[in-house]
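Shown here: the complex without one of its protein chains, the others still in place.
Chain IDs A, B and C follow the sequence of writing; residue 1 opens each chain.
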Amino acid sequence: MDSIGKAELVPLFASLRDVFISQRDYLIDLDGKVGDSDLGLTMNKAFLAAYESVSANSADAVGRTLQLAGMAMAKAAPSTMGTLVATGFMRGGKALESFSSIGSAEMSLFWAAFLNGVIERGKAKRGDKTLIDVLAPVSESLGTSVACAATLPEALARAAEAAAKGLDATKGMIAQHGKAACFQEKTLGLQDAGATVGFLIVDTLRAFVAERKK
Amino acid sequence: MDSIGKAELVPLFASLRDVFISQRDYLIDLDGKVGDSDLGLTMNKAFLAAYESVSANSADAVGRTLQLAGMAMAKAAPSTMGTLVATGFMRGGKALESFSSIGSAEMSLFWAAFLNGVIERGKAKRGDKTLIDVLAPVSESLGTSVACAATLPEALARAAEAAAKGLDATKGMIAQHGKAACFQEKTLGLQDAGATVGFLIVDTLRAFVAERKK
Amino acid sequence: MKKFLNVPENFVDEMLEGIYAAHPQQLACAAGDLRCIVSARPVKGKVGIATGGGSGHLPLFLGYVGTGLLDGCAVGGVFQSPSADQMLEVTRAINQGAGALYIYGNYSGDIMNFDMAAEMADLEGIKVLSLVGNDDVASSPKGQEHKRRGVAGIFFIYKAAGAAAAEGMALDEVKRVAEKVKANVRTMGVALTSCIVPEVGHASFSIGENEMEIGMGIHGEPGIRRGALRQADEVVDEMMQPILADLPFVRGDEVAVLVNGLGATPKEELYVIFRRVASILKEAGIAVFHVYVGEYATSMEMAGASISLLKLDDETRRLLARPAQSPFFEQQQL
Partner (left out) sequence: MKKFLNVPENFVDEMLEGIYAAHPQQLACAAGDLRCIVSARPVKGKVGIATGGGSGHLPLFLGYVGTGLLDGCAVGGVFQSPSADQMLEVTRAINQGAGALYIYGNYSGDIMNFDMAAEMADLEGIKVLSLVGNDDVASSPKGQEHKRRGVAGIFFIYKAAGAAAAEGMALDEVKRVAEKVKANVRTMGVALTSCIVPEVGHASFSIGENEMEIGMGIHGEPGIRRGALRQADEVVDEMMQPILADLPFVRGDEVAVLVNGLGATPKEELYVIFRRVASILKEAGIAVFHVYVGEYATSMEMAGASISLLKLDDETRRLLARPAQSPFFEQQQL
């Protein structure tokens, strides 16, 4: 599958929903180490709401559908990550307003806008041990893929790899934002919970497109 | 000395002031058992103010001087006893408005009015373990003395005896008014602090007149 | 003792200096005595209303000196009566030729001093009537109302009498209005913690970490029942039952409600309390005309609350609705 059209959004968001159902306890655990243990619950709520929104708005254009999914997430999960991810989908969706399907180029646009939205909303920067440490390499990787004219499956495979590396790198960082920031040095060695969510989204996209390719 | 004239009021109030200076700690102690320990302080202030008022107004008629002394006490010591004793002096002074000196008959009028003032002001009755349990026998004793045509020194000697008995009787009573009322049965056996003040005033009068008789 | 104060002995006077400095257009002191507080906006010919009592209950007592409210107030030390002499000074200052009404709480020290002041004012030709608030249902059983303490419900007496005087009623009429409100207001309180009198320096009484005392007075006077602190709704039920039964308030009545904080209790909790009060009144078929929630009569930093109900008629409703203004209380026409 070389691009994601309107019709694929419902099954895509069903996958995302299912991933966050299955990763619920894992995320609760991760957030519990230096946070308040709610991440598994809020991401569950967020992606359930997103799936329902996408189902209800599947007649709309892709960009619009993604924006509405973001709004639904914001409503369902007003936690830090809920708000940041919601922002990402709203901004990413807005960037795709004039497109009817999502190929490599659009995917790159989407994540660039997603990343910018998260930066603008949360005022964190790379290296602060957040979601951004996954999103930034993802966005860069997708930019490179577009320049190299990679297919969507290829581009997402490389992006997911970049996400995994970015995620691993958060272990070496000291948290600067949110509840974890209070723990400072104690966050060294721990994988950031929000960054894990970023990885999971990108990796689910990769798997979804790879699966459909067959 | 068979009557107290205008000129004697200043030394009389000097005696009262001195008595309450010397009894300060004793009264603090007594009030402290079931009260707030301020009685020694307030009576000191009250009789110092009374003395100053009497000194300043010694040209006035006796009744008027006593009334003004009461007003000065009220101003200086707005505690329960301060107000009651002030009321007593105001009412007693008012009762003597048409007299130029205080003999047995006037002394009886004074204490009857004093007693009535305290009853009206404080709404307590005999047996309630207050000042009244000294004032009532004092007033009765003075009434009898007048009927028997006793001299002022005789009348005051008997009144002081009645006061001492009344004071002793407060030990067998249960407090019904003021801060002590909360302690109920625990006040049994204790001598009432306000009644002690009543006794001290009458006994100081007795001593003053007895002293001057010589 | 975690308090903002300098020398404890100066606490009351420094507080008063702060009040005069903050509200120079509204409050003035009479006879050069800080503790004699009068309105800076006297109204010619109006009946004067004065109150007074111990300090430590802000906005009670001086906080109700203002337009459409009271004209003067004498305050004593913390929890101590002002002197008769101070009351007299206030009386002189607020006398506009129409006489004065004293409205204050049922405490022996206050009664003695106000009576004495009234007597002294009388000697000077100022006509004074007095009215003693006794709204605290917890402090004596029915039939012994004269022994009940005056607590937060006095606010309603101030408000209605203040409006009556502002309307130009004569002294007897203002007194009649005040009597009517007094007869129709009932209060119950509950305390969770003690307060600290600055000159004493430690808690006035002790109460267990999980205890409450229903019916405790605003100086820590004993209440009806001390026991484990329960859920808010149960506590409210226990307070409302005797209030309703006492007057009694019955189906078809219309009331004003005051949920009063004693000092340290957050407003959030007062509204949790009012929520239950509202549902009890609705159940009982009693209509609510207006609701006051906040600190109207405190005990320094005591945690706790009281509930007051005032049964209204056309006249008291009209008077309650009138605008009023002081540095501590403002109300537009309802």
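In the analysis below, a residue touches a chain if its C-beta (ideal position, glycine included) is under 8 Å from a C-beta of that chain, and two chains touch if they have at least 3 such contacts.
Computed from a predicted model, the values in this text were never measured in an experiment.
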Neighbouring displayed chains - absent chain, whole complex:
A, C
Per the whole complex, from C:235, C:255 or C:286 the residue touching the absent chain is C:235
Of the residues A:83, A:108 or A:170, which one touches the chain left out of the display?
A:83
Please give every residue of subunit C in contact with the chain that is not shown.
2-7, 11-12, 14-19, 21-23, 55-56, 58-59, 192-193, 209-210, 212, 229, 231-233, 235, 263-275, 278, 291, 293-295, 298, 300-301, 303, 305, 325, 327-328, 330-332
Even though one chain is hidden, which residues of subunit A still touch it in the full complex?
67, 71, 74-75, 78, 80, 83-84, 86-87, 90, 120-123, 177-178
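Here is the rule we use: only the chains that are shown with their structure count from here on.
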Between the chains shown, work out who touches whom and classify the graph as line, ring, star, complete or other.
other
If you average the CA coordinates per chain, which chain's centre is most distant from that of subunit B?
A
Which chain is in the middle, if each chain's centre is the mean of its C-alpha atoms?
C
Roughly how far is subunit A from subunit B, going centre to centre by Cα mean, in whole Å?
90
Could you put a whole-Å number on the gap between the CA centroids of subunit B and subunit C?
35
